[in-house]
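Heads up: the structure comes next, in structure tokens.
Every protein chain of the complex appears in place save one, which is left out.
And then chain A:
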Amino acid sequence: MDIDKILVTITGAGLIAFIWWFFFGKKEVEVVAGESIDVVVDGGYKPASIRIKKGKTTTLKIKRRDPNSCLEEIILPDFKIKKFLPLNREIEISLTPQKTGEYGFHCGMNMYHGKIIVG
């Protein structure tokens, strides 16, 4: 095998490993919400993992800073909520979960994800 091919193979393998680590290896930082929590939408959801209490009302104060139209809607399917997020304007979503568990939320196109952990 030529040296260039070996180099390409090694680089490729390294790149694949990097992609794996980059996208799947990230640690999710779980944030415990009080009565309300600020969520910034900027290339994803910050925080993307929110812990809230069962039976208590928690308000998510969501503000989109990212002009990417993919993120313009937030959908919480388990709570039957779909909200349009105007750029740079705070939108409030109040949740009063009655069941414990993990409930995902995502953008209008289902590309950016976050989750709400009810405990």
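Annotations
Simple rule for what comes next: a contact is a pair of C-beta atoms (placed from the backbone, for glycine too) under 8 Å apart; a residue touches a chain by one contact, two chains touch by 3 or more; residues count from 1.
The criterion applied here is as follows: contacts and distances are computed from a predicted model.
Chain not shown in the complex: UniProt lists it as "Copper-translocating P-type ATPase", one of "ABC transporter permease", "Ribitol-5-phosphate 2-dehydrogenase", "3-isopropylmalate dehydratase large subunit" or "Copper-translocating P-type ATPase". Mapped onto chain A, the interface with the missing chain covers residues 1, 5, 8-9, 12-13, 15-16, 19-20, 22-24, 26, 42-44, 46, 48, 63, 66-70, 72, 75-78, 80-91, 104, 106, 109-113.
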